[in-house]
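What you see is the complex with one protein chain gone and the rest in place.
For subunit A:
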Amino acid sequence: MSSEQPRTQIYDSTAPSTDTRDSRIGEGADDRFNSKLREAFGSTPFILTKFDKFMNWVRGNSMFMLQFGIACCSIEMMHTYAIKHDLDRFGAGVPRASPRQADVMIVPGTIVSKFGPRMKRVYDQMPEPKFVVGMGSCTISGGPFQEGYNVVKGAEEIIPIDIHVPGCPPRPEALVYGIAKLQERIRNGESTPVVVKPYELEEFGDLPQDELVQKLADDIDEEDLVMRYNWADSP
């Protein structure tokens, strides 16, 4: 068949063409060099798919995590990255120190009032599309510290979270499962809708005037960013 003519249909066998391979590494070579995917495609080197679908597949399989240690859970998170559990096996285990290079943020620990605005800032610095895994009970509800005067009742108060992994702390296996589930969602093109959050960073001047704002007016610049915690409204 001449390659000058466009081929309209396959009329020979659809078995994978192994001529090139056989000539390189000898006949009857181990099949492991050819993936199942390659076999399914047959001899054609092209895949027809939707671009979005392809991108989602790629995204799910090459996730860069933010190297972000907060509290107890970060110890188990380190174990998940390290020997034995080795998150990298699932295409999701390269910790990046800078939020600008990361796709996924694992929030491993309790969020307190002082850290809330900082975490929001780190999250905002990550490029889109971005995903968040909340690790441990503290990121769900404040966990064992829920009644604390300084503890934000769950990381979802501040940033949207895709996957919650419960536990105090969750075992590395649980975190791996959570991340596998996140990958599944990303492959399916799902993400968490951003809902309006009670705690947002705002300019101080934009806050409604009340006793607290007036009291702090001398100390804080109008344009400074602040986060206002209305503890009474917290769950």
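Methods note: contacts are C-beta pairs under 8 Å (C-beta built on N, C-alpha and C of every residue); 3 or more make two chains touch, one makes a residue touch a chain; residues count from 1.
FYI, contacts and distances are computed from a predicted model.
K.L.:
Look at the options "Transglutaminase", "ATPase", "Glutamyl-tRNA(Gln) amidotransferase subunit A" or "NADH-quinone oxidoreductase subunit D" and return the one that UniProt uses as the protein name of the missing chain.
P.N.:
Of the names offered in "Transglutaminase", "ATPase", "Glutamyl-tRNA(Gln) amidotransferase subunit A" or "NADH-quinone oxidoreductase subunit D", the one UniProt assigns to the missing chain is "NADH-quinone oxidoreductase subunit D".
K.L.:
If the hidden chain were put back, which of A:D52, A:E147 or A:D206 would touch it?
P.N.:
A:E147
K.L.:
Suppose we count only contacts with the excluded chain; which residues of subunit A make the list?
P.N.:
67-72, 74-76, 78-79, 82-84, 97, 99, 109-110, 112-122, 138, 144-145, 147-151, 168-169, 171, 201, 204, 207, 212-213, 215-216, 219-221, 224-232
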